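Taking it in order: structure first as structure tokens, then the write-up.
All protein chains but one are shown in place.
Which chain is which? They are A, B and C, in the order written, and residues in each are numbered from 1.
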Amino acid sequence: MLPAMKRVLTTIACAVSILAGAPAAQAQQVQGVTDKEILIGAFGPITGPLSWLGQGARDGVQLAIDEINSNGGINGRRLRLEHQPAMTPAESLAAVKKLNEQSKVYLIFSAHGSTGAEAAADYFRESGIPVFNSVSVTMRLREPFARNIFNGTPLGVDILNAYYVRSALDRTPRPKRIAVLVGTYAFPQAEWNAAKPLFEKEGVEFATVQTYDLGDKDYTAQLVQIARAKPDLIVAFGQVQEVAIAVKQSQERGLAKTPWWVGPGVVTRAFPVVAGSAAEGVRSVWIVPYYHGDKGPMEKFEAAWVKRFGNPPEGRPAYTDVFGYGDMYILAQAIKKSGNDLSWPNLIRQWESLKGAKPSDFGPWAADVIFPHTYGPTRRQGNQQVTNILVEGGTWKVQPDKK
Amino acid sequence: MLKVDELSVQYGQVVAVRKLSFELGTGEAVAILGTNGAGKTSAVESIVGLLHKSGGSVIYGGTDITGQPASTIVRHGIALVPQLRELFFDFTVDETLLAARAACRGRTPVESDEIYALFPRLAERRRSQAGNLSGGEQQMLAIGRALVTRPSLLVLDELSAGLAQGIVTSVIASLKKIRVSGLSLVVVEQNLEIAAALAERCIVMSVGEAVWRGPVHEAIGSETIRDAFFH
Amino acid sequence: MPESRLRHGRAVAAPAAAVLGVAIAGIALDSYLQYVVGLCVVAILVGAALVPLVGLARIVMLATGAMMGIGAYASSLLITKLGVPFLAALAVGAIAGAVAGFLLGLPAIRFRSHHLAMVTLVFQALGIIVIREWKTMTGGAEGMRVPPVVMLGYTFRSDESNLVLLGIFAAASVLVITILVRGSFGKVLRAITATEVGSTAFGVHLGAYKVAAFTVSCTFLAIAGAILAPRIRIIDPDSFGIMQSINALAYPIVGGMTSVWGGLLGGGLLRALPEALRAFKDYAELIYTALAVLIILVLPGGLVSGIERIAGRVGAFREASLQEESAALSAHDREPTVIRHDAAQPVAAKPSVPALEVLGVSRSFGSLAAIVDVALTVPAGSIHGLIGPNGAGKTTLFNIISGFTEPDRGEVRLFGAESVGIAARSRLRMGVARTFQHVAIYGDLSLLDNVMIGLGENGVLQTIVGSADDALRGPRYRRREDLAKAALDIVGLHARRAERAGSLALGDQRRLEVARAIASRPRLLLLDEPASGVAIEEERRLKDLLHRLNAEWSLTMLLIEHNIRFVVDCCVNLSVMHQGVLVAEGRPDEVIARTDVQQIYFGKV
Partner (left out) sequence: MVEILDLLLGALKIGAIYALAASGFVVIHKATKTVNFAHGAFIMLGAYGAWATLTLLKWPYWVAYTAVPIVVGALAALVEFVILRPLRRADLFSVLIATVFLGVAMMELIRIVYEVELLSVPSVFSGVLAELPGEIFLTKETAWIGAGAIACAVAATLVFERLTLGRGMKAMASNYRGAQLCGYSVPVTYALAWFFGGVLAGLAGVFAAPPMGINPELATALIVPAFVAAVIGGFDSLKGVIVGGIILAIIETLAAAYISSAAKSAASFVLVFLFLLIRPEGLFTEGTRRHA
């Protein structure tokens, strides 16, 4: 038996070392930085149900990096992106460890949603590597305060949900009884748990709270219950995959006249297409100033995207492309300001000093598809702005936020 | 028309049939006799392609059908009435007879009514499921199913097993009727009486080998047979 | 023989050592790989844990995720909410898994194949729903944070420490699993897979073993979950979802179902693969699944069989036999030794009480009356034969006597005791053993193990407890081994005891069945066509064997045969059945001379 055992041992050892590659342990002042190049790490889901989210962020960042490199890089250094796929919490932790300890990247661009990012949060804190979160709204990346974790365009659920409530109730007559449709999985649950007390503070009455499961295809039961409760407004949290179908079905369930407000997870091209005429007038919030297909910066961005990646598949570039692209330029400015002292402490100091930074501040070619970012010694949330958005004539239209 | 040459069948180490050879002309009938474990069933099932042959060849009507699957061999006109009948218990008698038509590529199938004419008992039960038929009726259905394919060679494995004497005789009577149409028979039997009723020649098998050949009526007296049976 | 004990000791320790080895080797790697190896170690444990249930009991288990979840949540909640120390929490987690496994196993007594698979799927789904909906406790879909392990005041924060921790617990678990799989418990499970009737006849309670297999596997799945939780820091329902279960099911199948090594390999490699495939980015998942299908396609027996084929090896216990091989060759054809008197103490059966009385027994299946009002008496010490053409009802009568079929009417007395209604598996204790018309030996087991199961003592708790002793060749094992060897000696297979039963020729298999049947020193031996399909010389050996057993043990026998000469030579008395009724009885030669008997075979001539 012993020889057999040895064989198995070696087999496994081999497997492990294969996936190890040769651990590159060459020491340098700052990891991931040479005179020629800066290595940027990123992780997120690019397969599985959330792939559309991770792919967007990855390609957006890549696009920005390519533009920066083709314009001479940063202080003579080119940027290189290493992206690690990660779906489950376990994989996310593996991915960030690989980036930091094996690939020795300079910093990590976090392109993963709730649980994925949360699983890595503790590791970020312990390792102290600079992290730029460009996708997740989770509070675990924001509280307790960590000097090395910056958040770009997406706001934390705390701020975001204040807007939710205002945006949702911002119609005349002001809704009093609202029906809630919320998914049972992580991300809508997070949104709903944060929004609930705020709605209550506004003295809103919940006519009914209906739940649905990830990937549900039929909402008859929930909608019938909602119809029975006769609400002034329906608030839905979740992804477009579910909410779009729910909105579509609401018409045949006699809810044609009841208005909808949906969480921003639903604001994608697919929504008006899938929900069809029922989508008209549905409102939500939006955390960048433009929507796909808008004139100006967005047009410029999308042209660049097509130029780089060819004709987009259905639904791309998605909003995560926009976040990744814009936020990468903010990051680039922080690096630029650090000059030749690219040590983490200095980078973080420079980063904190960014005020009202826009992509075009880095270079005129960049498209300002995101709101300006402002950081400070105790401020890690770059973007603070939110606008309303609603479906008009079969597409989403950004509404200037009337404060 | 059927030429079996040095046919062998083997399961693992167990040799069920060892180098069995025999020939059969059109319209002839041969009986294969012997007790259990003599290898009779293995022999015929390998001939019709249900069992894998480990050696030898089978020529039928000039074409070599060695190694062909049962579904093809039945199209050449060899039909088996297997020992365990292998009926479709959830099919009605009607359905069963229709199902067998698939085997008639190029030949016109025998109409169900002709089968019913042959076995009136089946006609009465035509709507009931095969699983609910009595042993005798099941045997008739198995034979009927085989006849639908308009075979030129009919192989009967243990026709009499578990059937009352009366039924057996009536079945034999019907079989004799169709013999006149020039149908050849291979009859696998333990029971010499039945063998004698259907076949002229016989092959006696013991432990996988043919130990005696000759006319059935001689077989009945013969000592060899007693030995083959009483080992 | 201490040398072999040592060898078996090593064989038992090897998988655990391998797991520990992998963990230790991992320490040399960087933190990322340490983390990955940690995950692999857990997967390895999962793979091994599934071997008894999926590999040996052949059950499609789709609740693996839920079971790990039970372990993970139970232990983590105890730690976070009640401040229970880790070890205690782990133990409770394991127990929770055991209980859940037991409950999930109960339906296994009734359901089979995909129905049973469906039941496990139901358990999986409901388990996840409960975790997700019980928000106050589990934190619902948003998941719950798990603190690092604290033991003896030391906090396992670093990757090294965690890796060692995982390694130790996984190795310990794998050790126990190996003992169960290689020991008597695993052997009986293999026996059941090989032949259910053949196991029942020797006192195996099928249902009990299925439930036990569930309990054992689920216990270790729960442990796997409990040690994984603090490693991934945040546990959520998705991490224990159906996909997890399906992947886990692939572990033993890809690795090789019937040995612990298979579980280890499958688990380790399938868990490592996605990490290794990172380079393929968007295509990783696709390639992963494709590879899995490919492995299944090209290596039906799993990786282990592949490795064995490459290494030209053939299964664990056959290695053990290599040493005996030479002896076997020389000794194979020697005549069996005479039965030593110390080996057999003739059973003092009161001659007055007949060994077997069958009184007016009838049984019909649907419209077919298999046997009608049969009466038969076999005096103690006699050899009684029963012949008749196909469908005469011999086997039905036989099954009624051995308890596999209930009669519609009538009584069956064994040594004076009414036996109708007593389960087949309890007949061995009444001193009744049988052989089977279609040999029902345990093909995957050695001859010795076949006969040792024949000794009875196959209560599920007995075998679980006895597994360590069995796997390590302890005193109990050696006691049973001696009895089994004696039985094999009698039938002349002693020298080949270490070979795989499935590799024997039919004749030897039939003698093996006899050895298995007599190992427990029964008083009545039921033989179902022992001579069918065997060659002449085999037949002679068999006949002598039966005579010796009868003479020297005064072992009573009932013998069904088609091979009439064999019966005639063996029997004291002979009965003839035809179409369900006993038509003749008496001294063999007289009986077969009777014309009515001959007519049954030849017809009226």
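What we mean here is this: a residue touches a chain if its C-beta (ideal position, glycine included) is under 8 Å from a C-beta of that chain, and two chains touch if they have at least 3 such contacts.
From a predicted model like this one, the values you see are computed outputs, not experimental measurements.
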item: Chains in view touching the one left out; value: A, B, C
item: Residue among B:E23, B:D64 or B:E86 touching the omitted chain; value: B:E86
item: Contact partner of the left-out chain, one of C:L39, C:L77 or C:A250; value: C:A250
item: Residue of A:S70, A:T220 or A:N340 touching the missing chain in the full complex; value: A:T220
item: Which of C:I24, C:V60, C:I168 or C:A208 contacts the chain that the document leaves out; value: C:V60
item: Contact set of chain C toward the excluded chain (per top definition); value: 54, 58, 60, 107, 110-111, 113-115, 117-119, 121-122, 125-126, 129, 132-133, 246, 249-250, 253-254, 257, 282-283, 285-286, 289-290, 292-293, 296-297, 300-301, 365-366, 368
item: Absent-chain interface as seen on chain B, which is shown; value: 48-50, 69-72, 74-75, 79-80, 82, 85-91, 95, 98-105, 129, 131-132, 134-135, 138, 145-146, 149, 162
item: Where the missing chain touches chain A, by residue; value: 47-49, 51-52, 55, 184, 210-213, 215-218, 220-225, 227-228, 239-241, 244-245, 249, 251-254, 268-270, 273-274, 276, 313-316, 318
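Simple rule for what comes next: only the chains that are shown with their structure count from here on.
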item: Touch-based graph of the chains, sorted into line, ring, star, complete or other; value: line
item: Farthest chain (mean CA position) relative to chain A; value: B
item: Separation of mean Cα positions, chain C and chain B [Å, integer]; value: 40
item: Centre-to-centre distance between chain C and chain A (centres being mean Cα positions), rounded to whole Å; value: 53
item: Where chain B touches two or more other chains, by residue; value: none
item: Contact set on chain C toward chain A in their complex; value: 7, 10-11, 14-15, 17-18, 21-22, 25-26, 29-33, 35-37, 39-40, 132-133, 140-143, 232-236, 238-239, 261, 264-265, 268-269, 272, 274-276, 278, 281-282, 284-286, 307, 311, 313, 316, 319
item: Chain C to chain B touching residues, read off their complex; value: 366-368, 389-391, 505-506, 529, 532-533, 535-536, 562-566, 568, 579, 592, 599, 601-605
item: List of chain A residues in touch with chain C within their complex; value: 1-2, 4-5, 7-9, 11-13, 15-20, 23, 25, 46-48, 51, 55, 83-85, 88-91, 93-95, 97-98, 100-102, 114-115, 118-119, 122, 184-186, 189-190, 193
